[in-house]
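Remarks on the structure that follows.
Note that this complex is displayed minus one protein chain, with the remaining chains in position.
== chain A ==
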Amino acid sequence: MSDYQYTSYLDPELKTSLKIFLFKNVNNVDDIRKNIIGGVWKCAAIKPSLVLDPFQVIVAANRAAIAEKFGNMITKTVHSEIIYNLSISKNISQSLKKFGIDQDESLLLCFLSTDDDNEFESVVKQVDGEQCPLTELSRYTDIKQVKDVYKLGSVGKDTDLLDIIVSRIVTKNFVTF
């Protein structure tokens, strides 16, 4: 199981890492949603179809954790802040709806944790689905939807989409696209 765990360190001042898990054929999406919304599970569940690369989530999560540290989050929890950050819209409920899970069968589960924090392990066990290595993410990415949600319809075909996406994520609070 732990082979499929993907960890990335965030800003060195945070002493926090981001753990990402990819699941497919998930049968208990409703329970997962309930647990996250109810605050029982401290994690974020994201639609993999809108994620081009794990780095996109890393940038959004880092920005969320920094906002938490400095006390200027837009949403209520750091986990909803990750999802809000992924969207370039400033509308919170639309952002959460778009990037959060709904009736999806596949999902990305993201945890922010410190080194001695293993809370994620018990949560991951409760997901009724198949874990996949994050390297398989591209199978779930829907480029057309990604372009649509990040308003990249007009860019040339040689454009580095991830470059524009992460740059838009970190400037969403003061740039309109």
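Points to keep in mind about this one:
The definition used in the following text is that a residue touches a chain if its C-beta (ideal position, glycine included) is under 8 Å from a C-beta of that chain, and two chains touch if they have at least 3 such contacts; residues count from 1.
Keep in mind that, in the parts below, contacts and distances are computed from a predicted model.
The unshown chain of the complex is recorded in UniProt as "non-specific serine/threonine protein kinase", chosen from "non-specific serine/threonine protein kinase", "Ribonuclease P protein subunit p20", "Translation initiation factor eIF2B subunit delta" or "Metaxin". Listed here are the chain A residues that touch the chain not shown: 8-13, 55, 58-59, 62-63, 66, 70, 72, 154-156, 159, 162-164, 166-168, 170-171, 174-175.
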